[in-house]
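What follows is a structure written as structure tokens; I'll ask about it next.
Only one protein chain is missing; all other protein chains are in place.
Up next, subunit A:
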């Protein structure tokens, strides 16, 4: 099984143009980050908003280039963004975005959009694509809904459609950027379970970016905690939650509401 993403010494600096009366400013969104996603692993990236986790995710997916540093998927660096080689590479690494309604073309049925993804990579013929599209839709829990437009679907169903469109390419790595944050809590659980099922089925590696530690804990094998563009702590998911080493991790964990009264009392004792 392959799908190893290696990010070495990644730096991403955003420069703002500067206004009429302001000088140019630059923001270091990602600051010398080294991280590796093992094949078939789910790596959770947590951090507050503005910590650079989304930028890191986009760099890992190859849809944004780092200011300096080196990214590779299975030992091969990403091609120049927008080039033909880059487009071919998209088959191996896909992204799932926060807002599914914005990720789908409102004027094309979801079935056609799934078919188009396959067509872009020359996967099978017209009939094969149709069969595969139906199969994929059934797999994500939207059987026979290929003729629907995105506005005819609920938020959860839209995200299922986006997932089907991404996974029909059989990527080795999927970057989920706040993939469930825009959804209802009950739907979040369904989507998380779906992602877990698909991972077990296809052996995909996930880079799962979220500010919600509860969600990340549920899905991740490993977790990396990001603060101000720097990874302050990495470790096994259970370990991070049981025994956080960094102050920032601890404060993030303290912000998660306790699941049970017993846990809450235990926490209060710890603080006291």
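Here is the rule we use: a contact is a pair of C-beta atoms (placed from the backbone, for glycine too) under 8 Å apart; a residue touches a chain by one contact, two chains touch by 3 or more; residues count from 1.
Definition applied: contacts and distances are computed from a predicted model.
Per UniProt, the protein behind the absent chain is "Peptide/nickel transport system permease protein"; the candidates were "Peptide/nickel transport system permease protein", "Phosphoribosylformylglycinamidine synthase subunit PurQ", "Leucine-binding protein domain-containing protein" or "Indolepyruvate oxidoreductase subunit beta family protein".
Note that of A:116, A:134 or A:212, the residue touching the chain absent from this view is A:116. Within the whole complex, the absent chain has one touching residue among A:15, A:87 or A:201, and that is A:87. Of A:104, A:163, A:231 or A:252, it is A:104 that touches the chain left out of the display. Touch with the hidden chain on the side of subunit A covers residues 61, 63, 82, 87-91, 94-95, 97, 99, 102-108, 113, 116-117, 120-121, 149, 151-152, 162, 165-166, 169.
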